[in-house]
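Every protein chain except one is present and positioned as in the full complex.
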Amino acid sequence: MTPSPTATGYAHREVTKPPNWHGLVVWDVMLNAVTTGVFLVAAVGDLARPTAFAPVAAWAYPLALAVLLADLVCLVLDLGNPLRFHHMLRVFKPSSPMSLGVWCLTAYSLPLTGLAACALFGWRTEWLHPALLVVALPFSFGSAAYKGVLFSTTAQPGWRDARWLGAYHVTSALAIGAGVLWALAEWLGASEAAGLLRWATAGLILLGVYPAVRFAVEFRASRVVMVVVTVLSFVLPLVLVATPQAAWVAAVALLVGGYVARSALVHRPHRS
Amino acid sequence: MPGLGATLGRGAATTYQQDLANADCLLVMGSNMAEAHPVGFRWPLKAKENGATLIHVDPRFSRTSALCDVFVPIRAGTDIAFLGGLIRHVIEHDKWFREFVLAYTNAAVIVDEGFRDTEELGGLFSGFDPTDRTYDPQAGHWNYAGANGKTQHKDEGNPGTHGYGHMGGGEQHPQPQKDPTLRHPNCVFQILKRHFARYTPEAVAGVCGCSPEQVVRVAELLAANSGRERTSTIVYAVGWTHHTTGVQIIRAAGILQLLLGNMGRPGGGIMAMRGHSSIQGSTDVATLYDLLPGYLPQPTTDDAHSTLRGYLDKETLSTGYWANMPAFVVSLLKAWYGAAATPENEFGFGWIPRVDGDHSHLVTTDRMARGEMTGYFVFGQNPAGGGMNAGMQRAGLRALDWLVVADWFETETATFWKNDPTGPPPRDVKTEVFFIPAAGSPEKEGTLVNTQRLLQWHNQALDPPGDCRSDAWFVYQLGRRLKELYADSADPRDWPIQALTWDYDRRHPHTLPDRTASRIHDEPDTLRILQEMNGRTADGRLLQTFGELKDDGSTACGCWIYSGVTPEPGRNRANERDRTPGNPVEPNWGFAWPLNRRVMYNRASADPDGKPWSERKKLIWWDEAEQRWTGPDVPDFEPTKPPTYRPPAGATGMAAIAGDTPFIMKTDGLGWLYAAKGVKDGPLPAHYEPIESPVGNSLHPRQPDNPTVRTFPGPLNPLAAAPTADFPVVATTFRLTEHYLSGPMSRFNSWLNELMPEMFVECGPELAAEVGFANGDWVTVRTPRAGIVCRALVTSRIKPLRVDGRAVHQVGLPFHWAFAGETVGGNANDLTSIVADVNVSMHEAKVFAVRVEKGPAGGPGLLPTKRPVAWPTREPTPGTPPAAQPEGGYAHGG
Amino acid sequence: MFSLPMSNRPQPFSPQTSDKASRLRGATVTASVCPYCAVGCGQLIYTKGGRLIDIEGDPRSPINEGTLCPKGANAFQLAVNPHRVTQVLYRAPYSAKWEPKPLAWAVDTIARRVKAARDAELSAGGKAVKSFGTLGGATLDIEENYLMKKLFTGGLGVLPVENQARI
Partner (left out) sequence: MAAEFDVTARGSPAADPPPGILGKVMRHLLHPFRRGTPPQPQPATGFYTDTSVCIGCKACEVACKQWNQLPADGFAFTGNSYDNTGALSAESWRHVKFVEQFDVLRSLRERVPGNGGGTSEPLAERAEHSPADGRLSLDVIPPPADRWLMMSDVCKHCAAAPCQHACPTGAIVYNEFGNVYIQPDICNGCAYCIAACPFGVITRSHFDGHAHKCTLCYDRQKDGLVPACAKACPTASIQFGPVAELRERAAKRVDELKQRGHAAAHLYGNQRTEAYSELHSFYLLLDRPAVYGLPDDPVNPWVHMRGDYLRTVAFGLAGLLLTLAVFLLAGRPA
């Protein structure tokens, strides 16, 4: 440590200590958005327009599961003592967004596994599929909802003032999910679903503008991050909505934009 | 401690630490009590809570200053000027305690008219001999007028015979001529008044660098808090002693407290805060070259000392308690030589080596560096790191044939041959080094004597690890081996070692407190050593008091002042830990010498008639009905001597001490405002500049520094003597709470190192701006002896002072770092010099002249000799489940 | 006013937490004195199974009433310390390293060095021994100081016997 130029006292220092959350947590937040976004949009589609969405859903659930598993690996590895991951299930504590989140993720993972298995092995039963979907939906939604609140319910600079962080995260997750599914649908040639997802993506991006602006203001995000995220998460995908061939570009832009925003989010206390 | 000894009779703190809470005002000066003695400082803080005023006068604004009501910054080394200003204010404005001063001090005594003061001789007292730079008190007519009992000899002014100064102060007539009106021009009071007239607030401010108002304010606060109803205490430490004028600084404090009537009373006195766990004890027992145990003067090569009779005739004071000295000396000889000590051989008196000059540590270092020494034993001390001019100390160690170091860790003294960054490579160092691993204090038993003269026994809790042994074990076994080696000698020079009584074997198996047997069987029985110091009669009965000692060889006593600590078999009062509700002196917690008196001179807490000066400040009083002195403390007076007692003409011993004179160790029973004897650089304190000072002496321009100081010129010890532009900054050294001395007991300890990990110099922003460095930069501090690299801690707590019409910068250097340990760094003691005051051969570590330079950028480039160890141990606590393991040891389960 | 869940419901204690206790249970306590400065604080030393497990202030002491300073609080680490040397180390002249040696060898060799130095000096006509001396004692017990003064001054006739204390 280099000594300070004078005996500076304490008044101009940040009182709080940043948690030891770094790259893995950025990936966790990102993967959380992807798995929940992909699942939620796919599930709504699957329920609303089963025929149109069947080919997309067959890929979406295994994808959501894979991303969820990667997310869980990030979460476990980020613990100070990963061998104690199961301690998370020791209590159910709704006052703690993390506890709520852990239980939601766990509860979401079980039907999702079933759905993924059905998709992979081609089991399609009349009652099981919608039942699993209905069970998984609220938990997946909870998994998306808790994440932002977890960050805003802290004493950390940036996070503690971000009243719209949760709303940003969840709308962003849905937009990302829609975008990814759109690209997937285009790739699979499921044109009906692709058409629907195109509009859903645009709608969800527009819905996310308000929370994103509020969040950016409260969070006092850096100018570079704001420009990058505005371009990647909003302007570019909206421009590309009219261009089905460029669906994958829009999806990648949404993913990268979401990653940049989340990286800025996670590292904010360490900058203070 | 001649400063206190010559003034009051005993060279030790006059009171106990808890008594500080009873003070109405405390002047902390020459002490950074909150940092150096944090637990002791709880008592001044209690006083503050009760409404007392705390004053700190110091070169630096320290953690002590932070808690005080008043802080006065002064230039290091100007304490006498400041105290002189207080004394002058008290006298000039009639703020002194008249009844106390008239009855209990020598204010009224008429001094020989031949005496000349510094006022008349340009900064010198009469009797100065410029050829050997000493005073001859006899030739200088320092004595009281008229008959003076025994005459003093010329040696009194020379260094090397210190007995008088520590205790009693020397002989003066028990009933001197007095002028109770204090008008006689040669009475002590008038001499005092004239002597300090020069110390006006303005003159003092000009020397010290404070404001005149601050001098007046402190004087007023002390005066307002002294008298019948109120008392003030002065607290000092090595900030006063480590000066070439240290003894006289303490004298000045004694004068002030006597004038204000603050002696022997609750919340009064002078509290000497000493540095080491048993530094008081090591002075008492006297591992000092010029003293025998109990402050008995070690005989010298003086012709009169060639026989016991001659020695006793010359050294025994005729009146006061010291008249019993023959009993103390003979009993000591009986303790040492046992049956071999007989009246025929003068109890072996001839076997005691005669002091033939100064053999104090600094002088010995000088001899060592000049190659005059063969070997050296170092027990729990670190001269290579903590000695004055430590570079010269290491040069001395390199010139030895052999060195024995007993310590816990590989200190600088143990590793000077391989780790000294300024020394030659090991292949060029001839010294043979024996490192004896020492037992820690929990691993041995024995007695420590704290700063308030309290003997406290510490019990052994467990066995030491490996081959670690107590220092007692080592000295005992070494003595046994030497006795074996000398057993067959017929040479008379070997008789003392043959005659020395040396049996401290344990008579019972050594059992530890957990009822297991000790692994070590040849540790000496420490209690038997303490009992030998306590003393016994010829038939082996333990003494209850030193009053029982005889000069005919029928008693043996190793250290008379400790008598009474083991008054009967199975009783060790040092190991008694009982509280006494309602008695503030806590007489049953440990044992205080002498005879468990907690406040010395406590006869002075009552007025001449024996009544307390006030209800608020009572301690000891005369009980008319019982016809004895009574009160919560043990009276420091003959218990049944009435206040009305007047000695008959020609009385000797204690019979010569009147019932209304409290200072029983003095031949006249009085506190000495004017010390005709016992202090070798003048009967009164005068301000002299430090040996190294950037300014001249504006109070005595013709006499810049103490005329009697001895220097040791040579290439290893150059001085920046004259006020010089090369070394314009005043430096002082200090102790941090987080470290201890030169570091052997703290720099091997990670919990302390992390609190203060690096050597630094504390300096003000003005100096930093002038030289061009910032907080945290590396700087070099230089004296003519050495330059050390350390961090700059730039702080507004240090301010330049206006002295002599210009700004003088001061810097503070903690003296805790050197080159061995988990943390290493520049050594402040490499900067200090070897000089010696005439009274006690004291150096001047607390003030010297330096230059501060920028850089080098990379720091000192020193590597620690030990890797930091985060945990003392990671072993789980034995026999303890996870739920009770220490939380941070991370040994708990789950 | 805000309202928060105060979690009054039973807290999820682990069995280990329920068993929480201090490690001083069943320990042996010994009264001692702090080895650092001259304030003379009372300390209590706790041992268990022959090992030092804790040192803290003695609440009975009228001087410190159980309190300690950082150094006093560090007394445990002073004693339980991996840097402590636990065997005799010997460095031969001009050697670059320590050699471990037995205790008895050290006492015997040092005694011979002492005797040689003393005999040489007194044989050369010295009245007292000044060629070697001792230093130290202010951190030692008075019994140790006494033995040093007695042996070196009273037994061997050595003059330079000194310690940290000057006045």
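Chains here go by letter, A, B and C, matching the order in which they are written, and residues are numbered from 1 within each.
Assume contacts are C-beta pairs under 8 Å (C-beta built on N, C-alpha and C of every residue); 3 or more make two chains touch, one makes a residue touch a chain.
The structure displayed is predicted, hence computed values, not measured ones.
Shown chains touched by the hidden one, complex as a whole: A, B, C. Of the candidate positions B:Tyr16, B:Phe61 or B:Phe115, contact with the hidden chain is made by B:Phe61. Among B:Val57, B:Ala592, B:Leu752 or B:Leu831, the one in contact with the hidden chain is B:Leu752. Residue positions on subunit C in contact with the hidden chain: 1-2, 4-7, 10-29, 44, 46, 54-60, 64, 66-74, 76-77, in rising order. Contacts to the hidden chain, counted on subunit A, fall at residues 1, 3-21, 40-41, 44-45, 48-49, 78-91, 93, 95-99, 101-102, 141, 144-145, 148-156, 159-160, 163-167, 169-171, 174-175, 178, 192, 195-196, 199-200, 203-204, 207-208, 211, 269.
Seen from subunit B, the chain kept out of the figure touches residues 34-35, 38-39, 41-42, 45, 49, 53, 61, 63-71, 217, 220-221, 224, 736-738, 750-758, 760, 775-776, 791, 793, 795-797, 822-823, 868-873, 879-884, 886-890, 892-894.
Everything below uses one rule, namely that only the chains that are shown with their structure count from here on.
Chain geometry summary: the mean Cα position of subunit B and that of subunit C are 22 Å apart. Remark: subunit A and subunit B have CA centroids separated by 73 Å (rounded to whole angstrom).
Multi-chain contact residues of subunit B (touching two or more other chains) are absent. In subunit A, no position touches at least two other chains. Partner subunit B is touched in their complex by these residues of subunit C: 14, 16-17, 19-23, 25-26, 28-43, 45, 47-53, 55, 58, 60-65, 67-72, 74-96, 98, 102-103, 106-115, 117, 120-122, 127-167.
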